[in-house]
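Complex shown without one protein chain; remaining protein chains in place.
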Amino acid sequence: MRIGLLFQPRIKASEAHARRVQERLEGRSVDAWCDSSWTVTEHSQALEGSDLVITFGGDGTLLRAARAAAPFGAACVGVNYGRLGFLTEFDPDEFDAQLDRVVDGGSWLEERVLLDWTHHANGVESTAGLAAADVVVGRGRIARVVEIEVRINGVVLTTYMADGVIVATPTGTTGYVQAANGPVLHPEVRDLVINPIVPFLTPSNAIVVGHDVRVELFVYTTHEATLSIDGQTDHLVASGDKIVCQASEHVARFARFRERDYFYATLAEKLRWRVPRDMPRPIPDSG
Amino acid sequence: MRIGLLFQPRIKASEAHARRVQERLEGRSVDAWCDSSWTVTEHSQALEGSDLVITFGGDGTLLRAARAAAPFGAACVGVNYGRLGFLTEFDPDEFDAQLDRVVDGGSWLEERVLLDWTHHANGVESTAGLAAADVVVGRGRIARVVEIEVRINGVVLTTYMADGVIVATPTGTTGYVQAANGPVLHPEVRDLVINPIVPFLTPSNAIVVGHDVRVELFVYTTHEATLSIDGQTDHLVASGDKIVCQASEHVARFARFRERDYFYATLAEKLRWRVPRDMPRPIPDSG
Amino acid sequence: MRIGLLFQPRIKASEAHARRVQERLEGRSVDAWCDSSWTVTEHSQALEGSDLVITFGGDGTLLRAARAAAPFGAACVGVNYGRLGFLTEFDPDEFDAQLDRVVDGGSWLEERVLLDWTHHANGVESTAGLAAADVVVGRGRIARVVEIEVRINGVVLTTYMADGVIVATPTGTTGYVQAANGPVLHPEVRDLVINPIVPFLTPSNAIVVGHDVRVELFVYTTHEATLSIDGQTDHLVASGDKIVCQASEHVARFARFRERDYFYATLAEKLRWRVPRDMPRPIPDSG
Partner (left out) sequence: MRIGLLFQPRIKASEAHARRVQERLEGRSVDAWCDSSWTVTEHSQALEGSDLVITFGGDGTLLRAARAAAPFGAACVGVNYGRLGFLTEFDPDEFDAQLDRVVDGGSWLEERVLLDWTHHANGVESTAGLAAADVVVGRGRIARVVEIEVRINGVVLTTYMADGVIVATPTGTTGYVQAANGPVLHPEVRDLVINPIVPFLTPSNAIVVGHDVRVELFVYTTHEATLSIDGQTDHLVASGDKIVCQASEHVARFARFRERDYFYATLAEKLRWRVPRDMPRPIPDSG
C-alpha cells in the first residue's frame, strides 16, 4: 500500500503532523511519501502508484490534491488545518485515533465532477488544465466591468457586463458561487453551474446545465482580465480570448468516513444554514 | 390517430381556435376531441388513447395538460394565448400553417421531470398529486412568516422563517424560482430545486438535489398556511402538517418543433437575459 | 408622572411582569395603567397624558405601542418577551434593576419616521392609519403574482409582477425588507424604502426615496390582494384599488438607555451580521 501526505507549507503544524503520520505509517510498513502540497504536480510518478492522498491543510490544499490525483485514480482525504474545512474529513486532534480506520478502509468513496478548461488566445489553445471547484473569468486589478459572452453548446446565452463569470462544479457551489447568490449543488449531482459575478443590467440568476455541455466564455475588455482556477492559479487573459469548460472524463475521489448524508448537516453547521438555536417554535404572535 | 384540444375558458379566441382546428382535423379523419382545460382531469379515458394534446392558452394551460397527460404518455404542445408563453411552441397566427407538421410528426420529444407531492395532515396522507413546475408551501392571506423545517432524505437542512419554500422541477425554475433569485435549470436536467421565499436570517441560496431525493417540509404557524401546485391549485395547510415531494415515475412530454438548443435563445428573448441591443462592444473607456 | 404598561396577552409571563411593575410604580406614587397591547387603540385618553409607555412583549408589541402613542408624543420602551427583540431595550431579568433609571430619565430619545397610509377603494378613501415599520401590498392566500404599479410623486416607476411591494420606514428595514434583500437604513435616516417582493422580470433592487415623497401603489389582480400594516393588521384589497404612503407628521419615540451607536452592534449580534468568532485573521492561504 502507498499513501501520499501533503502539507500546507505556510502552516508549520500541518507539516509536523504530516511527518509524524509518515513515521507511523512507515512503522506499519506502509509506503508513505510526504511533501508540500504546492509541489504536488511534480509528483506524477508517486501519485500514479498511490492508493490514498492525505492532506494537512484547508479546503484549498485538498482541492489541489484532488486535481493532481484525479488522473491516477487515487482517493483523497483531508485533515483540517484551514478555516472552514468544509471539504475536509477530520479535525487535527481527532485524526491520529482514526489513522487505522483510514488505512484499513472503512470509508466510502465520493466521486465529484471535475472541469476541463482551455484558454484560447489569438485563436490557439494556450493553456489547459483541470478545475475541482471553479473556473472564474473576470476583471483584473482595475475594478471595472468586463464583457463576457457566454455560449452553451454554441448557442449564445447572453453577454454579461460584470466583474466576471463563474463556471463551477458542485464542489465549487459552497464557495464562490454561494457568495455570489448562486445555488448549492449536492456533491453527487453531475451538473455544472454558470453564475455571473455582479452583473449589470442582466439577470443574476445562475444557470444549471447538464453534464455533457460545452461552455464558452468570450472576454472583451479595454483593460486586463484574468482566469482563476479554484481560487489558486491565475492567468492573464486578453480581450478577444476564449475560455472553454466542460465536465472532465476524470473525477475527484474523496474517501469519506462520515455517513452518506453528511452534506446537509455540514451545510447547516459550517455555512450558517441553521437558525440560531434560541429560536422557540412555533413563532409567538408578533405583537 | 387521436388528438385532444384544450382551450383556456376565459380566453374566447382560444376556444374558437381550438374548435376550428378540431374541424380541420376531423376533415383529415383524425379523431379530435375538444374541451376546456379546466375539465381535463375528467377526461382520463380520452387522454388514455390520445397521441397528442394541443393546448390553446398560456403556460398554465400547458402545465395543466402536462400533469393530466403524463400518466397516459401523451405528448403535449402549446399554442400561445398567454402572456410570455415561455413553454409554448407556436404563436396563434403561425400555428395553422404548421398543423400538418404537427399531425404528421417532425417533432422531437422533450421529457421533463414531474413531482409527486403528498400532504400529510394529522399524521395521515390527506391529498396527493402531480406537479409539473413547483410545489409551494407558504403563508396564507396574512403577510407573516411561517416556519418550515426542510428535511432531505430524513436529514434536517434548516428551518426557514420565510414567506414559504418552493420545491421545483427544472420546468418551474423559469417561473417563481427565477423571481426568487434561484437558479434556472435546463429542461433536460433531472435534479430538483429547493428555494426559500424571502427567508429571514438564513441563507437564501437555493439547493439543487439529485433526482432520487425525498424532500419533506414541516410547517409551523400560528396563522394559516397554504400549499400551491403549479400556481394553480391551492390547499389550506395547518400547523404541524407535512408536505412530501419527490421526482415522479411519470414525466411530462412536450412535442418540440424547434431546434434542440432552443432553450437558451428563448431565455434570452422572453426572460430578458440578453442586454439591450444598442450596447456597442467593446466597452469604451468609462471616463 | 404617568406611565402605561402594555403586555402581550398570549404570553402569561409578560402580563405578570407588567402587573408587578404597576404595583412598584404605584408604590412610588407614579400613576401607572396596565392593559393588553391588543386594546391599546382604545386607550387614547390614557395615552394622552402619559409620559412613557413600557411594553412587555416582542418587537411587534413595541411597534403597536409606538403607533398608538405617536400622536400623543409619549415615548416607548420595550422589555423583550419576544424572539429577537431587535427594537426592545431590556431583557426581562435585567429590567427590574433598571426601573428607577427608566422612571427618573437617564435615557435619550430616538425619533423614527412613521408612515401615513390610505387605502382607496372605488376611488374613495376607505381606510387610513399609521405604520411604524412597513406597509405591504401583495397577494392574498393564492400563491400567484399580483401587478402593482408604483408611482412616486405621480411619476410611474414600474409595474411589478410580484408577490408584493413593501413601503418601509427605516424601522421596517431590519425586518421584512432585510429578508427581501433590501437595504438596512440606520434608524435616524429619514428616507423611505420601496422594495419589491419576489418580482418577476423587473429589477429587485430597492429604491430609497426622500422624506417628502408620495408613493402610490395601484393593484391589479384576478384574485385577492391584501394590505398589511407592520405585519399585524390586514385588509383585503380589490383589483384597481390604490394605496398611498408618505412620511407622517408624527414620529415614533423610543426611550434609549444604551449608547447612541448601539444600532450597529445590535445588527451584528441579533441579525447575524458578524462572522462566526472562530475565524482567524488574516486569511491563511487557501491552498
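In this document, chain identifiers A, B and C correspond to the written order of the chains, with residue numbering beginning at 1 in each.
The criterion applied here is as follows: a contact is a pair of C-beta atoms (placed from the backbone, for glycine too) under 8 Å apart; a residue touches a chain by one contact, two chains touch by 3 or more.
Values in this document were obtained by computation on a predicted structure and should not be read as measured data.
In the complete complex, the residue from C:13, C:236 or C:265 that touches the missing chain is C:265.
Contacts to the hidden chain, counted on chain C, fall at residues 144-147, 152-159, 161, 170, 173, 178, 181-186, 188-189, 191, 193, 201-210, 213, 220-222, 239, 261, 264-265, 267-268, 271-276, 279, 281-286. Contact residues of chain A toward the unshown chain are 136, 138, 140-145, 162-164, 175-176, 178-181, 197-201, 204, 224, 226, 228, 231, 234, 271-272.
In this section, only the chains that are shown with their structure count from here on.
One inter-chain figure worth recording: chain B and chain C are separated by 37 Å, centre to centre, where each centre is the mean of the chain's CA atoms. The geometric centre of chain A is 33 Å away from that of chain B, both derived from CA atoms. If you average the CA atoms of chain A and of chain C, the two centres end up 43 Å from each other.
Under the contact definition stated at the top, the residues of chain C that touch 2 or more other chains are 231, 272.
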